[in-house]
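Only one protein chain is missing from this complex, and each of the others stays in its spot.
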Amino acid sequence: MSLRARLALVAEHVLPFAATAAMLAALGCVFLYAPNERMQGAVQRIFYFHVNCAWSAFLGFFVAAGASAWYLWRGGETADQLAQAAVQVGMLFCTMVLVTGPIWARPIWGTWWTWDPRLTMTVILWTIFAVYLVLRSMGRDDAEIARYGAVLALVGVLDIPLIMVSVRLWRGMHPSVISAPKGQGGLEDPRMVVTLLVALAAFVLLFLWLLWRRFETLRLRDAIRRVEDRVMEARA
Amino acid sequence: MSRGAGEPAVEAVGVAKAFGRTPVLRDVTLTIARGEALAIFGPNGAGKSTLLRLCATLYRPTAGTLRLLGRDDRGPDVRRRIGLVSHQSLCYPDLSARENLTFFARAYGAPNPESVADAWLDRVALTDVGARPVRVFSRGMEQRLALARALVHAPDLILLDEPWTGLDAAAADLLQGILAALRREGRTILAATHDVARGLAVADRAIVLHRGRLEWESAVGADTPAALDAVTRRLRTPVAA
Partner (left out) sequence: MWTILQKDLLLELRTREALSALVVLMLLILLTFTFAFDPAEAATAAPAVLWVTFVFAGLLAVQRTFLIERENGSWYGLLLSPIDRGAIFVAKMTGNLIVLAIAQVVLLALLALLLGVEMPRAPLALFVVNGLGLVGFSALATLFAALSVRLRAREMLLPLLVLPLLVPVVICAVEASRVVLAGGGAADAGAWLRVLATFDVIFTVAGWLLFEQLVQE
């Protein structure tokens, strides 16, 4: 059996169950196992989702950048489909970060939004890849747009460390209400670490499963279009 | 006529080109020997321009393999030896003819770009207007300039896209002369055209493209015009629209 077929088999049959099981375990840990955080109370539990959404988003964008690089230098629509799927899934998680962030911020800091370095960076990242989605929607079969999208994804990911550094420097100039950074140094209890790891595993599995499903959808869509084209040609 | 030994100038195997979902060339297999002259006929939209551009390295085939001048890549060494005469002049309208030719001569690494440019201005009878901006050129002048631009670096493989369209009789004779000289120098020529008479006059072989496929191929002989008529009847569309 080819590598592809083997991967497909695992993805179709093992992944959904693994992801569900892991997520149930994570939910259990977050709500039952992990203790209340000293200062923030029960609200802090959102951290386990918020942080993992962020990491999943990053994972998605990195995969997109890698697939885009492959597409630019080696070509092949598979790489492009993977890149698109990765951006879409990454954007899903990125949006979740921007949703869970304010939900967390409100009870803790009394405000919905804050120009915290990490949130700011997430907004910028979100915008970059939102533009990617807009760009790709403007030319569904256009190879030139696909190439520019690939460059955007690659350059966007290259930009991430620079955005991080410059935003941190910037926020350093304008200290805000936040004195205690979120989640940092707050994992005193080992149970919290365990919970975080379980949640991480759950989110990675979820990410992989969503990525697979999205990639398959795009691949099938293109395959169907090809068949349609051949039918139309045969008729003509 | 010697065919030239060694690697063929163009070797296409199963070449296809699609733009997005629109296929333009399908499964074209063709070998063109060094020093050969090929006439490409076919109705509009058959893929003649696309085939020429593929041979010019401007496009990458979506399927199949294409070897140009014995090489698999489309790098600078290959591009240096290919010249394309297109519908547009590919020249800068705000620069003079001389400046354009000098620029391209330099871009192709020709030694003495200025004198090469002047020589070609002379050959296409544009010396008196050499200093005027291309913007004011007439269509005929522009085409002569396009020809010079494509040949200024003495390419081995010359691709011409509808070169006789819009040329007056004098310019057409000029082109004929230049093509004859190129043939004597053993260069390979591919010309896509609607002008059957002129095309056959200069070619050793002819092919017909229709809807992206190679429909007919033959050496040029006395019976070729009749054969082309037969193809027209078979395809139910004029080969030279």
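Per-chain numbering from 1; labels A and B assigned in written order.
The rule is short, and it goes like this: a contact is a pair of C-beta atoms (placed from the backbone, for glycine too) under 8 Å apart; a residue touches a chain by one contact, two chains touch by 3 or more.
Computed from a prediction, not measured in an experiment: that's the story for all the values here.
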| item | value |
| --- | --- |
| Neighbouring shown chains of the undisplayed chain, as defined at the top | A, B |
| Which residue of A:Leu92, A:Ile108 or A:Ala143 touches the chain not shown here | A:Ala143 |
| Hidden partner chain, touching residue among B:Leu58, B:Ala154 or B:Ala240 | B:Leu58 |
| Residues of subunit B in contact with the chain not shown | 56-60, 74, 76-77, 79-80, 82-84, 86, 88-95, 99, 103-104, 106-109, 134, 149 |
| Subunit A residues touching the omitted chain (full complex) | 72-73, 124, 127-128, 131, 134-135, 138, 143-144, 147-148, 151-152, 154-156, 158-159, 162-163, 165-167, 169-170, 173 |
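Simple rule for what comes next: only the chains that are shown with their structure count from here on.
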| item | value |
| --- | --- |
| Euclidean distance of C-alpha centroids - subunit A vs subunit B, Å | 50 |
| Of subunit A, residues touching subunit B in the complex | 75, 139, 141-143, 225-226, 229, 233 |
| Residues of subunit B that touch subunit A when the two form their complex | 19-21, 23, 60 |
